[in-house]
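A single protein chain has been removed from this complex, and every other one stays in its place.
Note that the chains take the letters A, B, C, D, E, F, G, H and I in the order they are written out, and that residue 1 is the start of every chain.
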Amino acid sequence: MLYMVHMVVNIPATVSPAEADEIKRREKAYSQDLQRAGKWRHLWRVVGEYANVSIFDVASNDELHTLLSGLPLFPYMQIKVTPLANHPSSIVQE
Amino acid sequence: MLYMVHMVVNIPATVSPAEADEIKRREKAYSQDLQRAGKWRHLWRVVGEYANVSIFDVASNDELHTLLSGLPLFPYMQIKVTPLANHPSSIVQE
Amino acid sequence: MLYMVHMVVNIPATVSPAEADEIKRREKAYSQDLQRAGKWRHLWRVVGEYANVSIFDVASNDELHTLLSGLPLFPYMQIKVTPLANHPSSIVQE
Amino acid sequence: MLYMVHMVVNIPATVSPAEADEIKRREKAYSQDLQRAGKWRHLWRVVGEYANVSIFDVASNDELHTLLSGLPLFPYMQIKVTPLANHPSSIVQE
Amino acid sequence: MLYMVHMVVNIPATVSPAEADEIKRREKAYSQDLQRAGKWRHLWRVVGEYANVSIFDVASNDELHTLLSGLPLFPYMQIKVTPLANHPSSIVQE
Amino acid sequence: MLYMVHMVVNIPATVSPAEADEIKRREKAYSQDLQRAGKWRHLWRVVGEYANVSIFDVASNDELHTLLSGLPLFPYMQIKVTPLANHPSSIVQE
Amino acid sequence: MLYMVHMVVNIPATVSPAEADEIKRREKAYSQDLQRAGKWRHLWRVVGEYANVSIFDVASNDELHTLLSGLPLFPYMQIKVTPLANHPSSIVQE
Amino acid sequence: MLYMVHMVVNIPATVSPAEADEIKRREKAYSQDLQRAGKWRHLWRVVGEYANVSIFDVASNDELHTLLSGLPLFPYMQIKVTPLANHPSSIVQE
Amino acid sequence: MLYMVHMVVNIPATVSPAEADEIKRREKAYSQDLQRAGKWRHLWRVVGEYANVSIFDVASNDELHTLLSGLPLFPYMQIKVTPLANHPSSIVQE
Partner (left out) sequence: MLYMVHMVVNIPATVSPAEADEIKRREKAYSQDLQRAGKWRHLWRVVGEYANVSIFDVASNDELHTLLSGLPLFPYMQIKVTPLANHPSSIVQE
């Protein structure tokens, strides 16, 4: 089941650069694990912004929230979730 | 080169149902041609709305505008284009 | 799996009162069938507006879109879907 | 009498993690007391956000404000209240 | 129990002037009946707009919706309801 | 001459709790003086928010600004003023 | 007493060009009478828009509403009123 | 003196296709005359929209309004003007 | 050449009261010099807000930016500029 997720990152000045780097390092590992597991199907940068557009493939709303709220950057992100359905004109079922 | 395109359809009452059906039939064919050509990489329905989220893969801004403005439903759609770039945490280059 | 759905109805003047009544009659029957089937768990009127707040319980995004796009009033509604998850402070699992 | 309440939580960096944990612990107890009392009928997490959608069942506007302004997280929440009425198509009176 | 109600009127060109006058005549009578009954406590014009700010005093959300949806101009109005509570600094209980 | 005034309070963390209490104490006294003088005709809490809806009765725009900018909480409030006029359907002149 | 008034004009296609010209002719005369009377102190075009920014000088909110609602173009305008006060840094009292 | 001008075109269904074509033909000629005269310095299409971003070079606000309000499509466009100034980091004076 | 300028002031808590007073003293002198020079034609307070509406009369966009960016409060203001043109119904050329 697919969802588009739009994430905007905003790390406040109260987080030290070293701390921020550590959080980003863990974020990257976490994200790549989910990509390899097929849960995080696509991850694209929005040009000119510290933001991404992602496609998640999960079994339920609950699973999606668990994955998103576990993001190391979760406390510093504004996230908007759009549930997706199959489109009748699509040539694939995805 | 990838772009997220968000399209909202709004066919006014001045278009007769028969005309609307004919336009939608041509839209579907046009869309599926582009999907087969690899230009229109993904096409998803936004749940609960007469709208879609799409990913286009084209060579230039000009090509994207040519494709979008050629949509049979173009006069009845509100379209928003978001250019995408490779994300440093993505495990694939796409 | 639960979703909050917010629907605002706006029937244009091009629909005759008789037609509108017939559509509303079918909408009511359709809605009550889904309520009885346990798919449409709650249906509340927003005070002062021709709008409702609803809770749907469905198996997937696709099922939700199928149900919503089948609403007789669908062409005349603006719908916004919010996916819901279990809340850790809730005393029930729903 | 029912109300939909949408709460978004935003704890500033000036609150220490220990303080925040203590506030959240009290928030959970407070919320569960109201749920058991039948005042806070539903509590759902908004997927991907530190936010919830709730349904309250209270005797008056004043009672609702008293309950909401007593939330331990109240100083750190943005709250929006939507009064609900019975819907003529609902199969239950709630 | 008090509510602030903000109403914006927008009568479409499909309503003839004679019809519009008849609707406004009935709206005025309806409004004045509710004012005399103490339900519609205040009614003010927003300067420069075909809009009003009103204070209603009713027993419940359901009663408020019944009164508002019975307005002859209801199909042509955009209404926003704000529930009010007693303010601790107010010198009167109202 | 009447005005609706909508005030949202947001005291930053840089104000100590003791200071905040002292400001609120003065705000209450200031507000009640104006209510007794008939300038601040109504003061209601917006349910679920640290905000109020008020009706002021003053001789001029200048007087209203003088009263509002003198509020002890003025530096911490977002204020929106809506000038009101007599409504032709109102049964009272106010 | 001064007010800034922002007016945006939008004459629908249901008004014939001849009718529109007649309304605009009356609007101009009405506006110039109020300018000569000192009530409509300034009238400027917003560059690129069928809109104006105006400064009115009237005795009360009621007088302003009477003047604005009497505009021949009033049914076709979106008007926003901002009450103005004397500024402490202004070198004139106006 | 430079201005960025953003124009969105929306021709209503009440304009016949033949009329629309004639207006667009005149719009193109008008636009190209101004481009040749050096007044309309740049004209770009916004990808995916019936809209453009333009740079105008004119002697005054009045001249800009005269040029824009003379556009054959002016009655069917929503225009937003942003005045531009020389940027201290620009390597050219333009 | 006239422009409407809307300025909202927001001095952060990191500026000490003494510093703020000094900035405001310089702002007032700067503003009054420009008023006396005929550049800052009108300066009005927006009722209930720490904001003003102003009319500037300058020779060019560049001059306006130079004047505005030189305001002592410039770093703490949100400014919106609206270019104005002569209105065909105005009885004066200004």
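Just so we're on the same page, contacts are C-beta pairs under 8 Å (C-beta built on N, C-alpha and C of every residue); 3 or more make two chains touch, one makes a residue touch a chain.
Values in this document were obtained by computation on a predicted structure and should not be read as measured data.
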item	value
Chain not shown, touching residues in chain B	1-3, 60-62, 64-66, 81, 83-86
Where the missing chain touches chain A, by residue	13, 45, 47-49
Interface with the undisplayed chain - residues on chain I	5, 12, 14, 61, 64-65, 68-69, 79-81
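Just so it is clear, only the chains that are shown with their structure count from here on.
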item	value
Centre-to-centre distance between chain F and chain C (centres being mean Cα positions), rounded to whole Å	39
Contacts with two or more other chains, residues of chain F listed in rising order	2, 45, 47, 61, 64-65, 81, 83-86
All chain pairs that touch each other	A-B, A-C, A-D, B-C, B-H, C-D, C-E, D-E, D-F, E-F, E-G, F-G, F-I, G-H, G-I, H-I
